[in-house]
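For this depiction, one protein chain was excluded, whereas all remaining protein chains were kept in their positions.
The letters A and B name the chains in turn, as written, and every chain counts its residues from 1.
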Amino acid sequence: MNSVPKKLQYSKTHEWVRKDDDILTVGITDHAQTMLGDLVYVELPEPESSLESGQECAVVESVKAAADIYSPVSGEVIEINEALFETPQLINDDPYGKGWLFRVRPYENDSPHLLNSEQYSKQVASEAH
Amino acid sequence: MSELIFELSHKGRCATSQIPRRSAAKITIPAHLLRQDEPRLPEVSELQVVRHFTKLSRANFSIDTQFYPLGSCTMKYNPRGVHHLAMLDGFLNHHPLSLPVNSQGYLACAYELQEILKAMTGMQGVSLTPMAGAQGEFAGVAMIRAYHRARNDAARTEILVPDAAHGTNPATAAQCGYTVREIPTDKDGNVDIESLRAAVGPQTAGIMLTNPSTLGVFEQKIEEIATIVHTAGGLLYYDGANLNAILGKVRPGDMGFDVMHINLHKTFATPHGGGGPGGGPVAVSERLVPFMPMPIVGKKDGFYDWLTEKEYPQTIGRLSAFMGNAGIILRAYMYARLLGKEGMERVAEFATLNANYLLARLKAAGFTPAYANRRASHEFIITLKTEAKELHITALDVAKRLLDYDFHSPTMYFPLLVPECLLIEPTETETKEVLDAFADALIQILHEAKTQPELVRTAPHTLPVKRLDEVKAARELDLVYREK
Partner (left out) sequence: MPFIPHSVNDIKQMLATIDVANIEQLFDEIPVHLRVKNLPAIPESLTEMELGRLMRARAHLDSELLCFIGAGAYEHHIPAAVWSITSRGEFMTAYTPYQAEASQGTLQLLYEYQTMMASLMALDISNASMYDGATALAEAILMAVRLNRKNKSNRILLPRAVHPFYQDVVRTIVSQQGIEIIEVPYDKTTGCVSLETLDEMTKEDITALVIPQPNFFGVLEEVDALTDWAHSKHALAIAVVNPLAMALLKAPGQWGKSGADIACGEGQPLGVPLASGGPYYGFLCCKKELVRQLPGRVVGRTVDSEGKQGFVLTMQAREQHIRRAKATSNICTNQGLLVTASTIYMSLMGPKGLRQVALVSHQNAQLLQEKLATISGIEFVFQMPNFHEWVIRLPKSVDVVLRELAKLKVQAGFSLRQVYPELGECLLVCATETKTAEDIEKFVTLLTSVLSLASHSNDKTEKKSNVRTYL
């Protein structure tokens, strides 16, 4: 069973989001990395670029699949995880830690519609059928 | 595997008799435009070259050496005589820009192929120039776009594609500047009519369909689909990938399609060449004739000539520097002449007989067909979903183990809709004995999966290499050889 930490929030498209003050950190869930398999390549948004909620802003690739990553909020990219360019494996090894993708500062008035860990686990379970 | 040719290289060695004699004529290239270093080509003898590449060839599976039941790829026999005749000097040394007066031999073949393809597809115009199926698709969608534009109908921005379609369909639509809307498939493998009805509108430029679909079944409501799309003002594109299934039985033109491509390397048995060249002529209904890609071969008073922008001012343009894969067009023409009318009518019959026979044998042995209540076309799908769950054996494992039995594997994991699937297309040129041996091998592998699962999971065991590390290949890209 893949882990779904309680302290994080989730999107329906398998991103996780962590809130630290007004900054959101985004990554892909343990379930998502398991489904994709060993990742070999990552494309991340440009630092300082502006994202809209639901915009495709990153890509992760394994040898057999590629998945688009959607931004959970509208905001400005303030940091990306450059270590992934050299070592995309970090996402497989530590999806909620060293495998984070990017950090974004939401614009005012934009609060993401996200799931809690319980809701996300339910969604994953229902997709399996 | 063999050494790389670069590892055989010795400074100063060469294939002397291949090198042209020096000339005394002057050299007029300024020094700053000349190359100072040597490119990294091997320095080897002619025998070394012949031996190296002959050895490499023996590390391949091919139609000439193995049964190759790749679904949707139509790996039928490529007649040797056709290749031999295409290599006649008059064809081989003929320049693409020779005047028509010096090109009547080739042009006659191309012209007659255009006529044969029109008759066979029930269409009104054919352009042979697209160099592969994907380029034919591009030409087809570009013609749809040109057609709407010529009528000043700029609102059509969407192409409909069934979710079971080949990946090239959505990729092509996107390349032509369209947004793609997927239409779901119903439980019997047909396009979901209600979803289609809901999806069409003034924004619909067209729909791209394969029939029989990639699920290996005939789209029974094709006329209803045509009516729905035409009524909405859209056009119908026929993906010719599965044309072998209906050759001589049903014509896309009669089903209501406006444009299609024909994969010469599938239906017309031109060699696949280890991944090309292909041939993807397009055939169109009356209303798309003005937009066909150039050039086309015309005939007037018994004289064959090129037709270009002059005759077709609304053409979508050129798709290749010259006239597409002329040598493939020539081969397809010869194949069509060898088959003739009666042979062509038999293709779909025996492709379908072989597929249904193989399916019946596998069903009897306990394999699960993906669409059990449907008739197979020229290909069919079995799903190993149950085996994967119970025996922890995947479609990939079975495919790899088949290689040990000296059979190429079927297409696997396509279409994406069916889990753990194998898409099997035997073609009409295989004997019953081969089909039986293939069925026996699959049955034996299923038995192994129960008794020695590790043997299956780690297959292949008898090939030049074992399972290859694709993750390493993608992470540590090593795409050119460098001396250590």
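Criterion: contacts are C-beta pairs under 8 Å (C-beta built on N, C-alpha and C of every residue); 3 or more make two chains touch, one makes a residue touch a chain.
As the structure is a prediction and not an experimental result, all values here were calculated from the model.
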item	value
Absent-chain contact - pick from B:155, B:198 or B:477	B:477
Selected residue (touches chain absent from view) among B:126, B:160, B:173 or B:284	B:173
Positions on subunit A contacted by the hidden chain, ascending	40-41, 43, 61-66, 68
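Simple rule for what comes next: only the chains that are shown with their structure count from here on.
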item	value
Centre distance in Å when subunit A and subunit B are each reduced to the mean of their C-alpha atoms	37
Parts of subunit B lying in touch with subunit A, wherever the complex brings them together	470-471, 473-475
Complex contacts: residues of subunit A adjacent to subunit B	38, 40-41, 61-63, 88-89
